[in-house]
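Supplied in structure tokens, the structure appears directly below.
Apart from one protein chain that is not included, each protein chain of the complex appears where it belongs.
And then chain A:
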Amino acid sequence: MTPALAVTGLTVSFATDRGVFRAVDGLSFSVAPGETLAIVGESGCGKSVSSLAIMGLLEGNARVGGDLRLAGQDLLAMTPEARRKLRGADMAMIFQEPMTSLNPAFCAGNQIAEVLALHRGLSRHAAYEEAIRALDQVRIPDARRRAAQYPHQLSGGMRQRVMIAMALACRPKLLIADEPTTALDVTVQAQILELLDELKRETGTAIVLITHDLGVVADHAEQVVVMYAGRAVETAPGEAIFTHPEHPYTIGLLGAAPRLDGPRGRLASIEGTVPDPMHRPPGCGFAPRCPFAVAECTVTDPALTMLAPGHAAACLLAPLEAA
């Protein structure tokens, strides 16, 4: 089956005054329809830049290389106009900040109707009725009344539901959710993720879930890509990342996540910070922070190597023997 999204060797670089800055370096993954792939990593590792590159929303000084295919269509070979037409129709995105991602000048219903008018050419009335159905689909109670309300009258969770309704209004093949729950209350977070799961099953949309929360990954993703300093350091099935993490960075992330059954006390952290992308150390990018690093690590840059079906890690020491 053609994957909903296939990314091969994606690179994103920015030309700056200090030189060329590589934000994403050879990222590859693919997502099947109806599947969720999570991209995990700390701030500045290139998660959001990758998603903007896939959407074609980077502008100006950004250069995107590699191969991007949406249901087999080559995205990078398209004209900007053709890609624009795909946005909102075949691929959509929801953002981190539901409080500010809705246009304050439109009521919720008109905002969704506007997307339908744009991509499906529906009349005003038909689009509005469809918008109410879309609000209903994202489990907003009393959708008709809510549709007439303005963003400032809706709560954060409600607004994120409106954003999701807007993104899914045209039944896209791919939905990129860039930290969709970071700005929400914990209880609302769970509801939104649950909703995304249900909608994925109903519509067959593939979801790329960008997050720094491993807890989210455990319950909602079939596949995980762990990114560090612009590269994928480990890709694994959702379960395996918890049961057999292979990359020391992943192990560090897991150590930094609080567990109910673990010992109480100070949470572990990963010492140091992400290396300056302008001055990448030779060898493994994680070596300076890695508790397992050996001399070889500062010389040889490890490639992503397959360790088990669907599970790969970029570490010289992998597979780790019970670290």
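Criterion: contacts are C-beta pairs under 8 Å (C-beta built on N, C-alpha and C of every residue); 3 or more make two chains touch, one makes a residue touch a chain; residues count from 1.
Everything below uses one rule, namely that contacts and distances are computed from a predicted model.
K.L.:
Missing chain, UniProt name, options "Fumarate reductase subunit C", "Carbon-monoxide dehydrogenase small subunit", "Peptide/nickel transport system permease protein" or "Histidine--tRNA ligase": which is it?
P.N.:
Hidden chain, UniProt protein name: "Peptide/nickel transport system permease protein".
K.L.:
Taking the entire complex into account, which one of A:F29, A:F95, A:Y128 or A:Y249 touches the absent chain?
P.N.:
In the full complex, the listed residue that touches the missing chain is A:F95.
K.L.:
Kindly state which of the options A:L86, A:I132 or A:C284 is in contact with the chain not pictured.
P.N.:
Once the missing chain is taken into account, the touching residue is A:L86.
K.L.:
Which candidate, A:A4, A:C107 or A:A229, sits in contact with the chain we can't see?
P.N.:
A:C107
K.L.:
For chain A, which residues lie in contact with the unshown chain of the complex?
P.N.:
55, 57, 81, 84-89, 92-93, 95, 97, 100-107, 114-115, 118-119, 145, 148-150, 152-153, 163, 166-167
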